[in-house]
Structure formats: structure tokens, C-alpha cells
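Below is the structure I would like to discuss, written out as C-alpha cells.
One protein chain omitted, others in place.
The chains carry the letters A, B and C, assigned in the order they are written, with residues numbered from 1 in each.
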Amino acid sequence: MGNTFGKIFKLSSFGESHGTAIGGIIDGCPAGLKIDFDFINKQLKRRRPGQSKLTSSRNESDNVEFLSGIFNEITTGTPIGFVIKNKDHKSEDYDSLKNTYRPSHADFTYDKKYGIRDYRGGGRSSARETAIRVVAGAIAQLLLTKLGVSIFAYVSKVKNIKLEKSYLDLDLSKIDDNSLRCPDEEKAKEMMSLINNVKNYGDTVGGVVSAVAKGVPPGWGEPVFDKLHADLAKAMLSINAVKGFNYGLIQTELLGSEVNDIILDYDGNTKSNNSGGIQGGISNGNDIYFSVDFKPVATIMKPQESINNNGDKVLINTSGRHDSCVLPRAVPIVEAMTALVLVDHYLRSKTNKI
Amino acid sequence: MGNTFGKIFKLSSFGESHGTAIGGIIDGCPAGLKIDFDFINKQLKRRRPGQSKLTSSRNESDNVEFLSGIFNEITTGTPIGFVIKNKDHKSEDYDSLKNTYRPSHADFTYDKKYGIRDYRGGGRSSARETAIRVVAGAIAQLLLTKLGVSIFAYVSKVKNIKLEKSYLDLDLSKIDDNSLRCPDEEKAKEMMSLINNVKNYGDTVGGVVSAVAKGVPPGWGEPVFDKLHADLAKAMLSINAVKGFNYGLIQTELLGSEVNDIILDYDGNTKSNNSGGIQGGISNGNDIYFSVDFKPVATIMKPQESINNNGDKVLINTSGRHDSCVLPRAVPIVEAMTALVLVDHYLRSKTNKI
Amino acid sequence: MGNTFGKIFKLSSFGESHGTAIGGIIDGCPAGLKIDFDFINKQLKRRRPGQSKLTSSRNESDNVEFLSGIFNEITTGTPIGFVIKNKDHKSEDYDSLKNTYRPSHADFTYDKKYGIRDYRGGGRSSARETAIRVVAGAIAQLLLTKLGVSIFAYVSKVKNIKLEKSYLDLDLSKIDDNSLRCPDEEKAKEMMSLINNVKNYGDTVGGVVSAVAKGVPPGWGEPVFDKLHADLAKAMLSINAVKGFNYGLIQTELLGSEVNDIILDYDGNTKSNNSGGIQGGISNGNDIYFSVDFKPVATIMKPQESINNNGDKVLINTSGRHDSCVLPRAVPIVEAMTALVLVDHYLRSKTNKI
Partner (left out) sequence: MGNTFGKIFKLSSFGESHGTAIGGIIDGCPAGLKIDFDFINKQLKRRRPGQSKLTSSRNESDNVEFLSGIFNEITTGTPIGFVIKNKDHKSEDYDSLKNTYRPSHADFTYDKKYGIRDYRGGGRSSARETAIRVVAGAIAQLLLTKLGVSIFAYVSKVKNIKLEKSYLDLDLSKIDDNSLRCPDEEKAKEMMSLINNVKNYGDTVGGVVSAVAKGVPPGWGEPVFDKLHADLAKAMLSINAVKGFNYGLIQTELLGSEVNDIILDYDGNTKSNNSGGIQGGISNGNDIYFSVDFKPVATIMKPQESINNNGDKVLINTSGRHDSCVLPRAVPIVEAMTALVLVDHYLRSKTNKI
């Protein structure tokens, strides 16, 4: 259970890191959408390992093959099935982990839950499955683009180096100008230098990805449980290594009189946008912005104590090719999950009024 | 749409603030659970307004009436229907707001979404609906108690006054010793003093509620979208005025080697619990802890500019009886939503293995 | 589980026959629908016992009280909560059945499933819960009427007396001209005479309700599992005492060349309508027609052997006030369930195309 996301535009996902393939089904994509395969591949490339010195040197080409639901490059309204073959197997890297539980990994919990696990490359708990989200999210983005909605995510913090500027003061067209995907060139350099440093020590580092959705009209989001920001929170927290989410201005230390957004006109323009574009769980027409906290990835290149499934103490020396900082690769995943939430609520909103 | 929470233990909710009644249906509660009505009423009292000087002076008695699904005080496995009548109507307080949109409230977005709204007391967007969550959450807690799970929430920050201690260094039995529900008496006094100060100025203030669930066994939570912490995040963000969620130790500024939790034995005991009791979306047997950020409530007792539904500028002077700080009343709501998530995942986990 | 019907227009239901009340929540009803309370009450009256000599002499007035989601007689898009109090309790009628299992009733299966049951009046398994369906179905019908869809159900067979005429040869405006709800006066008299005869012997009798939906446009219904007729089948079989469903012309004994419907024009007009208005699970614009088989109700006024929960043999002598033939009262229930299916698929169809 738990491998389907969305109520109308639904993504179901399958696949282990080192199995035959990963894949998905999108059910509920409206008919008549032109598919831009280049865009999908571009998003996949932004996620894949081996794209820069910053990320893992694994070279997974992530060729997505569409099997149904698209006819002459147009969606037909029927389910879109797709697979990505797993090509670059180095399962032997993981043989040593067959019976051991890596610290802060899901090895132990999968074993306890299911009594069996595919230990190769983390199996289902590997972030490899996020490639499926990126494919589906890209299709969602194609639909949103037609509606005038655009989504931007970028790295805004790495360890203690923080981009203090608001997204309003950044040139979001520059996000991909550096391999870190931070649109402030100076901060980006600092952050990349820090990551390389950490990498040399075999350690890992976390940070924050910020995101903004522009052009969302008023009326998306459903009271009371499926608030737009509640679904965004779930979407983000479902991404590997995410520990926190907040949207709009951080207000825990401010007064109501300081943060209330004065409405200026019936179109919903406001003097400020501290609310982050959502009121009562429903979009109000302003930019939706939020940030997503990532922990340092658990796989470090240093020896660590642990136990095996006999309960014996073991020392884990990780080999393999791993990321010291997943943030640049997380950017397209955050965009994808944002798109999945928004497109689903767009479709839901079509049934709100007679 | 969007008024049902959970996959197996499902709460459906209805009701406007000043309508005839609010209520709910719990479908999926297992048969054979003894209902402790005193506990349910106790939780409702902790949520209701008028319980202390800190909160709104509205006096809603919140008498829940159970209509089905319980026979001789035992659940029968059939849906539990219940209602709470709305007694203390002062709808005339809101007549002036019939055609105006309060800043940072959901008035505008409901109008845009539905073309119609029950403006009395905020209608469906009022936090009054959280009483329904508290009823259902209390029933969930009764079941969890039988499983050895206990849930604690408390106020850990009000504006800039923060309780720095970990929950491990607090006496959680003291949470209700003061009306703020902060188990550190000294900090509580500081926070209460601040709230009263803010209240005198007609302003409002936010903060943080922290929560911990003890006794959750390994194996609750579903990969990949319905991760236990993803469902907790959604649950928390669905509460009125919540802006952020994070679980476990805040790790954005730390190294992987600093935060990884070394596993000590096959029962899942770990040297540290920075992960917050969840790995790969599945509980690992350790305490689950998280914190929830609340904004200052939007209703302030100061004049504010806004517009009406003609687009004309108006000045809003709020009367009525409102909270300056919702945090003490939010504590049982956070507990309730935590319980709903946990009991749902407990039931889901029963189908994981043959 | 299992007490919610529909994907977008969702009815959740609660309540036992002799508990405090039965009730429901409709989530997903679009905003802006004018509620005709007289129509709802009319449908409830058509379902309630005691309406004619043909049916049970129990006099349940079935006053529905709406608690939310309707403001100034217009739906607001928020959940519509409603209850019907259980007034005419004669629980003592059932005390003798506390520990015994009536033949062909759900007493035994509820006990086996849940280990506990509310035995009074059949509890949750009583057909009393269908009043909730009728309320929700009536609201669905109000929306469908605005779309030009009309639904008719009528009794077409009682035991071996069968109305051979097609619905096309009947005057459907005459359905309520007799208390049996069979629009052919002559057949109706025969059937009523048979029912009275059976009643005198303390026995019960089943039959068939036929239904037709006119004005459904092409395009409602979803491949491949949620075919329009598959959802109709489920809806009908979920009604108490229903054993069978078929739609369109019964074709098991015919050749393909005899039954294929020749399409005449691009509006979807066809030479014949043997398909019953649905192709591949999707409406084609023609009348949708189907029939629903009811068994004789299990409660007979004759002594029957059975066992108690000690496994001892007992003799059951049923008192109480029961129907000899439920078909006339089933007519509005069939209409209601038809409306729930159609309105749900109407709303789903709104998201099919960009």
C-alpha cells in the first residue's frame, strides 16, 4: 500500500533500485494534452546521478519508455503506463549489506515490517523511485503550463550557508546556470565549495530547497483535510531525506498585525503575501511559496558501527557511488511533486460548482 | 471534497461554525473497543474556548452525542456517527462581515471557489470543526492505549520565547499543570505573560506545539507516498493556522556523520534518535517526535483595511470573542491528528504480511 | 469500512435501526444547487413503512434534519450533514432475538465478523439505512434534473406475475398511481392481490424492479473497472434483498447479428437500443435501462427452526411489523442509487478532457 499519489490525477509507482525496472501508471490525465518528450527527458536529466561532480558518479541513463495512453503524441485519457529499465547494476556493491542494517537507513524497518527485503541498492527505499515522480510530474507540468502556471525550485541553503534573499529578489531563470541549482551565483559557489569539502571527508550534508508556483488561480485546494498546503506538505515529506516543510513567511515569532495580508482588490491582489498564496487551504491567486528541509543523506563513506540480522555488532564500510549532497538532484523532484499536487487540485476544482 | 481523513480508520467531517451542528462519521473503527466517554469529554474540554483567561471567552460546551456504532459502550465495527450542536450563536457579530473579506482569512478564497459562503463565524473555515477531530482522535487514542502507545503534545514556543529542552528532559505528566500546556512552569509563565501583553494590545501571536508518540512498534508506515511522517505532516498542516512541520532532530546544518543513528540491537534500540523514530517512512520502535508551527491567528482586535465584494475599500473593526494565542487549545488537536494517523497505519500494517 | 459510496459525490452513511439516529454526509456536492426539500421528503415518504396496506405497518416518519452544507437553501460546496432520528422504537420486539440467529438474516454473519452486534431491529443490517440513500439520492436527482436527466423505477414483476411490456410501452407518469408502483394498472392489481394473499399466509415474496434513466449525454462512465454499468450493478446489489442485476436487452439467447445497435447519426441515435445506453462502460446518449432482482424478504410470520449463540436449536416465532413484499418501497431506493451513480460519473466526466 501507499504507492499511489493523488485523487484524480493519480500516479501509481513501482520498482526497486536494482530490480528489472521501475515504472508507473498515471490514471486521470485528461485527454488532449500534447506530450513534450524533450521536457520530460530534461527533467529526468536534472534528477539523474552522474550529472555533475557534485553528485553521485553512478551513470543511470533513465530512458523512459511510454507504453500506453499516448497516441500520436497526444494523451487519450486512458492510463499512461511507463517504465525505466535499471541498467547500471552493481548489485555486488551491496552483497555485504545483505544481512546488515545501515544506520539511519530503511533496511531495518523494511525487515521488521515485511520479514523480507530486496537489499540490493536499498530496494524500494532507494531514491531511485523518484525518477518515476519526475516523469509524472513533468506531464503534470505540461498541463499546468497550458493553464499559465509555472513552478520553480532551487537550492536555498546548504548546511549553514543560507540564501537570505526572497525568491522575489532572485532571477529564477538562472537556477540551472550552475550545477547546484542555486540562482545566486556567489552563494552557489560557497555552497559548492562546502559540499566538495564535505565530500573529501567522506561525509554528507543537508539543506533546504525552496519552491514557488506562479499563476495558480484562486480556488484550488479543498477544505478541511485536503488543504492545498497540507497536500503539498505530504508530497514533500514523501521525498527521501525530507524532514520538514513550511509555507509562506515563517511567522512563529511575529504578531498577527505584522503578518496579515491586506486585500487590495477583488482579483485578490494583496499588499503583502505572507500567507504564501493560500488561505484556508485554498489558493488566493498569489504566488505559492514554501521550503523543504533535507537531512544529510545517511550513506557516508566512513566506517560506522551497526548490527546484522543476528544482532551481532558489525562495522560497515560503504563503497559504491553516492551523493554527498542530494539537494541539486532534489530540485526537479520538488518541482515534480508540486506539479502533481497542483494538477490534481486543478482537476478537483472543476467539480466545485454547478 | 476533502472532508475525509484516513484510509482504513476514516473520519468524515461536516459542519459550519454557526450552522445547526457539526459532526462526523468514523468508519473502520474495529469492533470490541470499550469507549471511555470521560476521556473524550476531557479532550473536548481541553480544546474548547473559554477554558482559561488565555483563550477566547466564548463558552461552547461541546457536548458530543453519539448516534451509532457503539452498543453497551463497546464499538460494533459499524460507523460511529456523532454530532455536536452549535449552541452559543452570536451570528449577529458577523453580519457586518457578510460582504467583506477579512485579511488573511478564508472569506475571499471560499467566495472565489464556491461562489457562495456561509459567512457566519467563518463557516466551514472556522477552527470549530477541529472539535470533530478531537472526538475521533480520542477514540483513536483509546485504541492506541490498548496497544501501549501514548501521545503527548505541549506548547514549546510562543513568539520568541522558546523551550530549549528536549522532550526527554521534561516531565510530560505536567503538561496540563498550567493553562498554557507547557510542562516547564517557568517558561510557561513567561509565555503566558507575553500572551496577556499581546492580548491587551488587541494583537495575536503564534508559536510551536511539539509532540511525541511513545510505544509505536516497528513497522507502521507505508512506502513510498504514505510514509508515516508524510501522513503526519499532512495531518498537522490540515489544522487551522499551521504553517510548518518537521520531525526528528533538525538536521539541515549538520553532517551525516553527526546525525546517523547507530543501531544497537535487533529490537531496534539506537544510540541516538535523531531520525525521530521513523526510517524510510516506517516506524523503527523509537519515540516519534515532531514539531508544528502555528502562525498568529488572523483575527486581531485592531482596525484593518480590506475590501468588500464590490471591490470597495472598507475598514474592519472586529468585535466578537477571539483567541490571542491558539496554542494551548491546539495541543489536543495535535494529539488527535497524531492518533488518527497512527491508528490508521496500525490497521494498515495488519495486512502487510501473510 | 464500506460505508461510503462514490468517488467525487460521496455519500457516507451511519446508523442502526434502533439506535439514536441514522444519518449521512454528502461530500463533493457542487456549490450552487438549490435544494427542494419537498422533493426530498416526497422520496422519503415513498420509501417509508406504513404508507399503504401493502407494506409494513411500522410508522416511521423519517424527518430528515439538515445540519450543514446548505445556506439559504443553496448548497455551499461544503459537506452536507444530515440525520433522521429513530422515533418509533419497539426494541422489546427483538429481545427474544438477542441470542438467536434468524434464518437468511445477517445476525449470524455480523456476530462472526465483529464478535458483537446490535441485535435490535437488525441493527446496521436493517434496510432502515436505505432512508439515508434516499436523501442523498434525492439531492443527486435535483442536480441531474438541471442537466436534463430523469430517472424512473417501477415494479415489473412480483413472483411469477410479470409485466412483459418494455418501458417504452408504459406511461411512466403513472408509476405512483397505485401503491405497488407498477405503471400498468391491470398487472398492478394482479400483483397486489398476490401480495395480499401471501401476506395472509405469513409469507413473503420477491420480484423485479425495472429502471430507466433518460437524458444522460454521451461520455459518462470510466474504463475499465468503473464502467457505468459496473457501478450501477454494485449500487443495486448493495441494496438489501437484491440478488441480481442486468442491463439492456437480455441477450444470452440471441445472436450478435440480432442485437447489434446500428448507429444512425453522429448524435448517437441508433436503430435499436439493445445495449441499454452504454457501450464499453460509457453512456452513448440513449436511454439507460436495467432491472434489479429482489428475493423475498427473510422475515416471515411463520415459525422457523434455527439456533442460538450456544448452538442450541430454537424455534423462532417472529412478531413485529414487517413487509410481505418490499418492492414498492424499493422503487425510490433504486432511483436514489441510480442517481448517486450518475451524478458521480457526471462530475468525473468533467475532468476527462483538457
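Brief remarks on what is shown
The criterion applied here is as follows: a contact is a pair of C-beta atoms (placed from the backbone, for glycine too) under 8 Å apart; a residue touches a chain by one contact, two chains touch by 3 or more.
Bear in mind the structure is a predicted one, so any value in this text is a computation, not a measurement.
Residue C:Tyr247 is the one among C:Tyr119, C:Phe152 or C:Tyr247 that touches the chain missing from this view. In the complete assembly, the contact with the undisplayed chain comes from C:Ala230, out of C:Leu67, C:Ile84 or C:Ala230. Within the whole complex, the absent chain has one touching residue among C:Gln141, C:Ser306 or C:Thr338, and that is C:Ser306. When the whole complex is considered, the residue among C:Glu65, C:Glu190 or C:Asp203 that touches the unshown chain is C:Asp203. The chain omitted from view is touched by exactly one of B:Ile40, B:Ala127, B:Leu143 or B:Met337, namely B:Leu143. Panel shows chain C; residues 1-5, 7, 13, 101, 103-106, 108-110, 112-115, 124-125, 129, 157, 159-160, 198, 203-208, 218-219, 221-227, 229-238, 240, 243-248, 250-266, 268, 270, 274-276, 278-285, 293-300, 302, 304-307, 309-311, 348-349, 351-353 of it touch the chain omitted from the view. Taking the whole complex into account, chain B touches the unshown chain at residues 8, 28, 30-33, 77-78, 143, 146, 223, 347, 350-354. For chain A, the list of residues touching the undisplayed chain reads 1-4, 8, 10, 12-16, 19-25, 27-28, 31-32, 65-69, 71, 74, 76-81, 83, 113-118, 123-124.
In the analysis below, only the chains that are shown with their structure count from here on.
Centre to centre, using the average C-alpha position, chain A and chain C are separated by 46 Å. Each chain gets a centre from the mean of its Cα atoms; for chain A and chain B, those two points are 26 Å apart.
The set of chain B residues that touch two or more partner chains comprises 1-4, 13, 113-115, 124.
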